[in-house]
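Structure, as structure tokens:
One protein chain is absent from this view; the other protein chains keep their places.
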Amino acid sequence: MAEETQKGTLGGFPNPPAKVRVEQSSPLPTRVREYFGHIADVVKTFWEGLSVTLSYMVRRPITVQYPDRTEKRVADMLPSRYRGLLEVDMSVCTGCMACERACPISVIKVSTDKDPTNPKQRVITQFDIDESKCMFCGLCVEPCPTGAIQHTREFESTMKSVDSLVFRWVPDPEKPAPFYRPVKGQDAPRAPVGEILRKKMAEASWIAPASILVPDGPNKD
Amino acid sequence: MAIDMQLDRHILRRTESSDEEIVVNFGPQHPSTHGVINFVTQTNGEVIRRSVPDIGYLHRGLEKIGEQVPYPGYMPFTDRIDYLAAMFANEGYAVAIERLLGVEAPPRAKYIRAIAGELCRISNHFISVGTMAQDIGAATPLTHALRERESINDLLEELCGARLTFNYHRIGGVAFDLPEGWAVKVLRFLDHLDSYIQEWDRLITFNKIFVKRLANVGIITREKAIDYGLAGPNLRGSGVNWDIRRDMPYGAYPDFDFDIPVGTGRFGTVGDCWDRYFVRVREMVESSKIVRQALAKLPEGDIQAKVARKLKPDAGEAVGRVESARGEMLYYVVSDGSEKAYRLRVRTGSFMAMGIIEELSHGIMVADLIAIIASLDVVAPEVDR
Amino acid sequence: MKITLGLDSTSLTRRYPRLAILVTLFMAFGVPMGLYVAALAIFPLNTPERLNAMAQQWFDFDLAGSPYRYLVYTVFLLLVAFIAVNYTAVFGGVSTWVERRVAGRMQSRIGPNRTGAAGFLAWVADAVKMVLKEDTIPASADNLLFRGAPYFSMVGLLLPFVVLPFGESAVVTDMNVGVFYVTAVTAFVVVGILVSGWASNSKWALFGGIRGAAQVLSYEIPAGIALMVPVLMAGTLSIQGIVRAQGGAPWDWFVFRNPAAFVAFFIAVTSSLAEGNRTPFDLPEAESELVAGYHAEYSGFRLAIFLMVEWANMWIMAGLAVTLFLGGWQVPGITDEMYKSALGTGLVPAPTWFVYQVLSMLVFAIKTWALVFTFIWLRWTLPRVRVDQMMSLCWKYLVPGAFLCFIVTLLWQILVPPVGATITGIVLTLGTLALLVKFLVDTRRNIDKVKGEHVDLSNW
Partner (left out) sequence: MTQEEVCTQLKTQFGDAASALSETKGDRFVVVKDEKIVDVCRFLKTTTGLEFDYCQDITAVDWPARKVIEVVYHVYSLVHRHGLVLKAETDREKPSIATVESVWKAATWLEREIYDLFGVNFEGHSDLRRILLPDDWVGHPLRKDYQEAGGYHGIGNERQDPLVQLSKVTDERRKAVAAAVAAAAVAAAAAAPPEPATVPVAPATDPERKS
């Protein structure tokens, strides 16, 4: 194209793409038929289109009047596989860190340590999830041996500050959570999915200056 | 991507402009560019001399990211390549890595992939034809299309837990089996869909103004379409009977019986905007056929092949091709034996479609440019990756 | 903490549902009816003769001989203008609400339903919002023209109200060249569009302005010729004269009196759609092509004026078509003599006269709203034509068609006796009714054709 342009063949406008212009080549009766055919087409297709749109005046709109005029909370209407905010039940967390490894964008940070009071017991001193960065892919849920980390159906995570979206599941490193030891042939006693998160969210409504989910600030430099 | 003024100068340098010509930026924020794309357009009044697409506003370096995350971890990123048809982006990547590893998904997984993929194709085509009607000036079809798509989104949400970024496929299979009672819901929806498509046609497809706006506009001849490497519905709209699902079969597609709609030039010339539009409408019906067959023949068994948790394919390379809603999606993966890809390349239909717009833009009207962009069904993140 | 502003109508509606309904009812019926009644009271007084006589009788004041008479006449004219302007604004607002609700239903949505009962106050909220917004003027815009452009449009909108009859007596003035006047002054709107497009110093606005100019100028021709058809049939250019030449029953309407007029009606409506920049001719603002076209750079109150003009123009378009083709305010069964006898010779008419007036205004309003609904309905069904197609439609189809209708009407007036016209009227009326029934049946079938769909009026 560029060569043509530089040679100036595009100086004037190029011919528009060849159009099939039946009107110009065909005999008069055909052209007359076409002329009135266009009008007939307009009437016919407008008739159909208008009848379709009019019929929608008496059909049910599908609008869901989120958030206040729904039969129940939208979060409760979602399917069980829905991948909303992540929730961790620390009482069944084995501290295996499989979720941290599985996360492709490193939004999970788990630190473990020895319990100072009982050196034989290992504890989780930190289990942070940066929900603001999480892309809700579900890859962390899959390797979890006890189902401690789960996607809930909660999705309303508006906070005043993006920092408040770092959910610290071990709020206080001074009170770490001990490792859970799975019992063979027995399901881990996990709390129902969503319950823990809902409770925490209710405690920290979004207008709070800083969510109580988050102990004030990490050690900033 | 270029800074606008530079591109203005660039395009003016390349043509002899007259005093009456102006350079207009269609984008990056414009209602009809379907994402953040800029069309630097030189016009003389309503007639366009040339329109140069300027892309890259949504470039996120997804190919580079592919070199930095382990093989299974890249799957969620593929969702972001094409958010309107993420199922295919997932599937293409899974197919490519499976070929690299030499594993094969179990038959049930393949069938589920086909079901999920074809549902996703319907939802994508609804967006495509709906926004096309919107760009031509009819607002109502878009909301109807979105409503239908919403039903599919609900179904897919139930299947894989997300509405757009599915992350449903896994290397060697799929993440979940079908939920209970899901098949019945899908069949009920397909019954609705098949009858709804006729209403859609009455509402917009054959509308005289719509036909007049699209027929004989943006004609891409068969030769040109192949030369420019167009793919999918854009290629078929030009009359090329080529579909990866049938011609380079993957997954469960050899088991299904379906037609490949191609452009016929019904109201104008083969390869015009209306043909591309209508190919999409017909493809929805074909996809519905495929889903019905897949649900009827769905085999029992595993949904996930045995794959090591830490993937370390041997050094080598493989190509995974799938027929995405926007045409052939090609993943080219080079492995050096580590657990991350050495090079990961995604070739998408939208990128190729953008390449032809400058060629088509000579001597058309401003409104035609909008129609052409809409008919090529470009999605900005897929162009820029 | 829930931020509760005085304008948070949702919470107000929740707290005082009855108050909300009252306010809504007041806005919906009180304001327009108040304006109607005011019009009714003032319009008949609005001739110098009547004013003179009233001054003579009630105040024993010789107004006709007074040097201040023109001041008094002007004050009364301004009163009428005040009513007209307010009526325009209220109609423009209410029609946006109607349009949004109708569009919502047609698009499987709900539309505004929060502000006031059924969301009716949404248009008031919109207006308040627009007035409160910052009025930005682009740095490189032509300041004077940019500021002035909305008023050109406004003037073009308001002037036709002078001759548009809302009822038997509810008209500012009945010019003897009324039709001519209307076609002339509606062109003012395009001056506003062109000026705003130019003055904005934006490429999009320029595109829109030029498109608007080309479009309105072209469509003046078929519109003008099609409007000549009722003029021929009535033998007068006076709008009231044309209405009086028709009757209340559908077969007495001009549109059915003659096949050419039937065609001319559609030509006139199509052309007025184009002149009013309504879909499928909304090229000057084509939001998918030109972002917002000629008012792309406008904001705040100036934008509000443009939008008001656009919507209120529908009243002019529909009102004119109703007046010239669909029998205007003619109430079936009430003849001219009845109006005259009810008016009597005294200054204060008999109460029946007022009843007749209200009836005639209602008939006119119903017909006009029906046509306005059709415009809205068309807008949410049809795509937009391209600029060259718009031209070819005008010059290839509408102009020849309008001329043909004009000539056929001429011959018809000369050759066909009044009985023939009445028979044609009845036949065409019945034919139209049959088509309407067929259309409604088709509409009903559309619902059954889609599996899983049924008539359902819930979820408003």
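As written, the chains take the letters A, B and C, and residue 1 is the first residue of each chain.
The criterion applied here is as follows: contacts are C-beta pairs under 8 Å (C-beta built on N, C-alpha and C of every residue); 3 or more make two chains touch, one makes a residue touch a chain.
Because the structure is predicted, anything quoted here is derived from the model rather than measured.
The residue touching the chain not shown here, chosen from B:Ala183, B:Ile226 or B:Val285, is B:Ile226.
The hidden chain makes contact, of the residues B:Val40, B:Val69, B:Ala85 or B:Leu100, with B:Leu100. Taking the complete complex into account, B:Arg345 is the one of B:Lys185, B:Lys289 or B:Arg345 that touches the chain left out. Note on the undisplayed chain: of the listed residues A:Arg33, A:Arg69 or A:Lys114, the one touching it is A:Lys114. Looking at chain B, the residues touching the absent chain are 1-3, 6, 10, 55-56, 59, 61, 63-64, 99-100, 102, 224, 226-229, 240, 242, 247, 314-319, 328, 330, 332, 334-335, 342-343, 345, 347, 351-352, 354-356, 359, 384.
As a working rule, only the chains that are shown with their structure count from here on.
Across the two interfaces under comparison, A-C and A-B, the one joined by more C-beta contacts turns out to be A-B. Greatest centre-to-centre distance from chain A is found for C, with centres as Cα means. Each chain gets one centre point, the mean of its Cα atoms, and the points for chain B and chain C are 45 Å apart.
Between the CA-based centres of chain A and chain B the separation comes to 21 Å, rounded to the whole angstrom.
In chain C, the residues that reach two or more other chains under the touch definition are 106-109, 380-382, 446, 453. Each of residues 140, 147, 199, 202-204, 207 in chain B touches at least two other chains. Those residues of chain A whose C-beta lies close enough to touch chain C in the complex are 38-39, 46-63, 65, 207. Chain B contributes residues 22, 24, 30-32, 45-46, 133-140, 143-144, 147, 188, 191-192, 194-196, 198-199, 202-204, 207, 209-210, 212-213, 365-368, 370 to its touches with chain C in the complex.
For chain C in complex with chain A, the touching residues are 1, 102, 104-110, 377-378, 380-382, 397, 439, 442-444, 446-447, 453-459.
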